[in-house]
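For this depiction, one protein chain was excluded, whereas all remaining protein chains were kept in their positions.
Take a look at chain A:
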Amino acid sequence: MRNGRVGTSLSGAVNVISKRNFKAHWVAPTLRELQRRKVIEEDRNGGPKIFHRSTFLEWNYDAEIFAFSNRLGEKFNDSSLRAALTHKSYIERETARLSDIGVESNLQFHDNEALAKKGGEIMSKFINGYLRAVFTQVPEELIRAMHDFLTSNATLETVAKHIGLGDLMLCADFPCKTETYVKSFKAVVAALAESSGEERARIFVQDLVVTQLYGQDVNELWNPVDPVGNLTAILKREGKAEPEFRLIRQAGSNSILAVYYVGVYSDKNFISEGAGESLEVAKEMAAREALKKLFHTEDSMRALPFGRQLKNIQSRIAQLENQPNVPLSEWISQKVMSAVH
């Protein structure tokens, strides 16, 4: 089925760069009635009718594939790319259709199962390499959280949709499911690695997937459950004094809008301060700020490098793909100092 119904309002609404339209006044009632009937029909059927782009007369799959690879600026092997875009469901449907008609199906289709699996693995590898090279001071748990965010279905589906995979995929479901998009994207990454080499595939993943981290607060993706305990443990491991929490500022303690600033000191040295609506919250926030300072993930941290800025650290990224960062249970500053680039 190459058409379907969509419940949301993503119908093929066309934006018109409008000119003056002149229609006589007696045309209006007819148009109004037609619109009314259209709305009723669509409500009854659960949304406006949508058609796959390939059902249009102006469609040339070969030209679309050519444009796809040029749009991204990459060179693909034709067979790899076509295999990456073909799904098992499509092959099954086509062979069933042909056998129904009675035609022998000598179809030379390759599906993208193997490519998708390989693509998922190398994409994870590239993402981890980048994160460990950029976030050198950060424990492995945060790296994992960022990696899980970047490889989540939602993120990958957005990326896949916005590079034009929606019209190119050969699949039986329409509108295409999230898993289909994600599978196609991973398979495309694998096809690129096959065609142009691993370095190009790494840059591709950095340019398209890792840039989705921009604008995200990494501390919202992960922060430790017990910041006070973790801070105490880290300072103990480093041989420093236990963290001491002192109330620095307070205002409005009798009101709803109370604010308490609590500072963390280690051996009378100021580490960080945090604010909260109660003393306990402020203490936790102060411990969180201290951890952020240690991991270099404060709000004022350096901007993430992308594109040309990665030219000098590509070898470092490749090196760190297989070296996990220090986990939180063993984290001390001395261990991560040596890794600063």
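We take it that a contact is a pair of C-beta atoms (placed from the backbone, for glycine too) under 8 Å apart; a residue touches a chain by one contact, two chains touch by 3 or more; residues count from 1.
FYI, contacts and distances are computed from a predicted model.
Colleague: Write down which listed name, "Translation initiation factor eIF2B subunit delta", "Phospholipid-transporting ATPase", "Glutamyl-tRNA(Gln) amidotransferase subunit B, mitochondrial" or "Large ribosomal subunit protein mL43", is the UniProt protein name of the chain that is not shown.
Modeller: Of "Translation initiation factor eIF2B subunit delta", "Phospholipid-transporting ATPase", "Glutamyl-tRNA(Gln) amidotransferase subunit B, mitochondrial" or "Large ribosomal subunit protein mL43", the absent chain's UniProt record names it "Large ribosomal subunit protein mL43".
Colleague: Which is it among A:L98, A:A172, A:L221 or A:I248 that touches the chain not included here?
Modeller: Answer from the full complex: A:I248 touches the omitted chain.
Colleague: Consider the whole complex, including the chain that is not shown, and state which of A:N3, A:T30, A:T55 or A:N70 touches that chain.
Modeller: Residue touching the chain left out of view: A:N70.
Colleague: Who touches the missing chain here, A:V14, A:I101 or A:L257?
Modeller: Of the candidates A:V14, A:I101 or A:L257, A:V14 is in touch with the missing chain.
Colleague: Can you work out which residue in A:S89, A:T151 or A:T211 touches the chain that's missing from view?
Modeller: A:T211
Colleague: Give me the chain A residues in contact with the hidden chain, please.
Modeller: Per the touch rule, chain A residues meeting the hidden chain are 10, 12-17, 19, 57-60, 63-64, 66-68, 70-73, 158-159, 161-164, 166-167, 206-208, 210-212, 214-215, 247-249, 251, 261, 299-300, 303, 306-307.
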